[in-house]
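A protein chain is absent from this complex, but the other protein chains hold their places.
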Amino acid sequence: MADGSIGLWTVPLAVLGGAIRVSTPFLFVSLGECITERSGRINLGLEGTLVMGAMSAYGISYLTGSPWLGVLAAGITGALLGALHAGICSLPRVNDIAVGIALMLFGTGLAFYLGKPLIEPTAPRLPAIDFGWWSDIPQVRAALRVNVLFLIGVALAPILYWAFRTTRWGLLIRTAGESSDAARAMGHSVLLIRLRATMVGGFLAGIGGSFLSLFYPGSWNEGLSSGQGITAVALVIFARWDPLLCLWASLAFGGAAALGPALQSVGVTSGYHLFNAAPYILTLAIMIITCSPKRTLTGAPAELSITR
Amino acid sequence: MEFGRISRRHLLQGGAALTLGAAAGARPSFAAETTIGFIYVGSRDDYGYNQAHAQGAAALKKIPGLKVVEEEKVPETDAVEKTIESMINLDGATLLFPTSFGYYNPHMVKMANKFPKLHFEHCGGLWSDKDPKNAGSYFGYIDEAQYISGIVAGYTSKSGKLGFVAAKPIPQVLRNINAFALGARLANPKATTQVIFTGDWSMPVKEAEATNSLIDQGVDVLTCHVDGPKTMVENAARRGAMVCGYHVNQSPLAPKAYLTGAEWNWEALYPKFVKMIAAGESIPNFYRGGLKEEIVKTSPYGEAVSAEARKHADDVKAKFFSGDGYAIFKGGLVDNKGKTVIAAGTDRGQKDPELEKMDYLVEGVVGATS
Partner (left out) sequence: MTTEAADPVEAVGSIAPAADPGFLQRHGGAIEYILIPGAALAGALGAFGIFVAMFGKNPLDLYFYMYYGAFGTWFSWQNTLTRAAPLILTALCTALPAQLGMVIIGGEGALLIGALSATSAALVLQGMPPLIVQIAMVVAGVIGGGLWVMLSGALRQYRGVNETISSLLLVHIALAVLNHLVEGAMRDPASLNKPSTREIGAANMIGSIPGTDVHWGLVFGLIAAIAAYILIYHTVFGFAARVAGGNIRAAKIVGLNVSKLILTICFLAGGAAGLAGMVEVAAVQGRTNANLAAGYGFTGILVAFLARQNPLAIIPVAILLGGISASGGLLQRRLGLPDASVLVLQGIIFVFVLASDALYGRIGFLKGKS
């Protein structure tokens, strides 16, 4: 300890730090997708939204000097992509999964296309809140440097959980997701509900992207997402469309992402490729254990094409 | 269609270009327009490996009579063969620079055999007598610059712990890690260099996590060998650690934390190649060099580098520039498992082909190659 090292404690600390640092994009995308899927639509395009959000946040932060404007821009970009998805899906006989894949390509491509000049400049980043002030150990303080977006995400999960159950909007979304006929019978436009749900989902996913480029890893480049958006969409199904479970799943994924590098730093060097794949192996294992062929997934919106 | 005809004529212009290096007596100037093709594996604005090459290509664009065509993000599959053929067939390229290691075999070798009159220069490959004569491979001993970085890092580190974020345990990367670690030990014989492999060339989240893990272990100076060092540089600087850059000068990203860096100097080498060809000289098929040959360079020292460190680093740099050269990997070298990897008394100079097969980490490096 005298030399400033904390030895094996690095691993749990890195997992904790990783859970906080890496989980936020997963959290925002999965919560956003949770809203969309609860309304009966799946938007696989959130990978593109995430990347597009990251790029636009970085660009706006760089141009205006305000990272918060960047976050807002990312959200708006995401909402627009969500509107595009919902718009195309509202045409008859259009498959929402396919539209998602199309928008994944389109969003990613557009972000790369427009983002070329943004790789080199440094944009103002989002500030961090120091939650480790009580500790003298710099590693602990570093792990507990938290961005307010993370806190918003953590707060959003129980709020959504509550909103789905008790608010009028939550009920409307769930009705649209469970039975479009019922929603229609109540005099509501299913398409409009889904449009709004997809736009909100895109808004959140865009903000998740802004976290990537403006906080951690904290710059714009083309390898930034490496599939986090699509993984987060998978997390929603894994989390059974429950916002609270989305929160736990995102934290677990974030922590698992830190596992590979942390293990190497304490001398566990063999098989680092397999450790790096730990989040995926774990998810698959948990799904195999917890799913059942006898019943459909609890919590699955009945209108969702992927579970029908 | 009028439009089509104009474009077609334009397309054919390349074909009429002078064939580079075809005859020994070729004019030293470029009478007709000569087309040179550059192929990058990633984005050419990556602030790293590919950007360094693109800067070299940009230097060629300034030379009158040369036309440079570029293609980025070409995967190391038959796509690169088709890109090469397309540059030849449709653009009339006569000199090609496929700049990623994985392009060499089988792809570029196949194309060099198919177009024996054209010239291919590959970055990083290991040309051997079995390979076509119109192909060549060049590379820089960037470990010399990493060695200098190591010296500076060794002086600057307070904890004596240095960190290295690396992509994959391959010879070129291991050589950089070892050179950095050996340089650090010149400054501080007790210095250790801890390495973390991220598994691939561009994994920003993993690179950031590796950086954080290293700093959590007490590391206070870091460098890296990944395609885009920006993530490591920025995240390390944010946590108050010092950094040495790689590929290109990243000091604008963290002016206070940036000590020095190992940079490519392609903008010096590529015009040299072109002038050699234009003068009718042939480029050696196996072309290597370091600081002295101006293929690599070091970034200017940052403000945090002490006078002592500057002096020691400059002294060693002067040895690299001297006529006798300087061996980083000297006899009696022991790896981090205690095995002697270079027998006592046999210094391995920079051009020693054995070094291109490096599969060990030297004493003082914390980490493993598999």
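Points worth noting:
By letter and in written order, the chains are A and B; residue numbering begins at 1 in each of them.
In the analysis below, contacts are C-beta pairs under 8 Å (C-beta built on N, C-alpha and C of every residue); 3 or more make two chains touch, one makes a residue touch a chain.
Source: prediction; values computed, not measured.
Contact with the undisplayed chain is limited, among A:Pro12, A:Gly271 or A:Gly299, to A:Gly271. The chain omitted from view is touched by exactly one of B:Gly124, B:Gly280 or B:Gly325, namely B:Gly124. In the complete complex, the residue from B:Pro106, B:Gly240, B:Pro255 or B:Pro300 that touches the missing chain is B:Pro106.
In the full complex, subunit A touches the omitted chain through residues 48, 84, 88, 91-95, 97-99, 101-113, 116, 227, 230-231, 234, 237-238, 271, 273-274, 276-277, 280-281, 283-284, 287-288, 291-297, 305-308. On the side of subunit B, the interface with the absent chain consists of residues 3-4, 7, 11, 43, 69-79, 82-83, 85-87, 89-91, 101-102, 106, 124, 126, 168-172, 199-200, 356-357, 359, 370, using the contact rule stated above.
To be clear about the criterion, only the chains that are shown with their structure count from here on.
In terms of their C-alpha centroids, the spacing between subunit A and subunit B amounts to 36 Å. Interface residues of subunit A, counted against subunit B in their complex, comprise 3-6, 10, 13-14, 17-18, 21-22, 112, 116-117, 119-120, 122, 139, 142-143, 216-219, 221-224, 226, 228, 257-258, 260-262, 264-267, 269-270, 272-273, 276. Remark: subunit B residues 42-43, 45-47, 159-161, 194, 196-199, 202-210, 212-218, 220, 228, 230-231, 234-235, 238-239, 252-253, 366-368, 370 touch subunit A in the complex.
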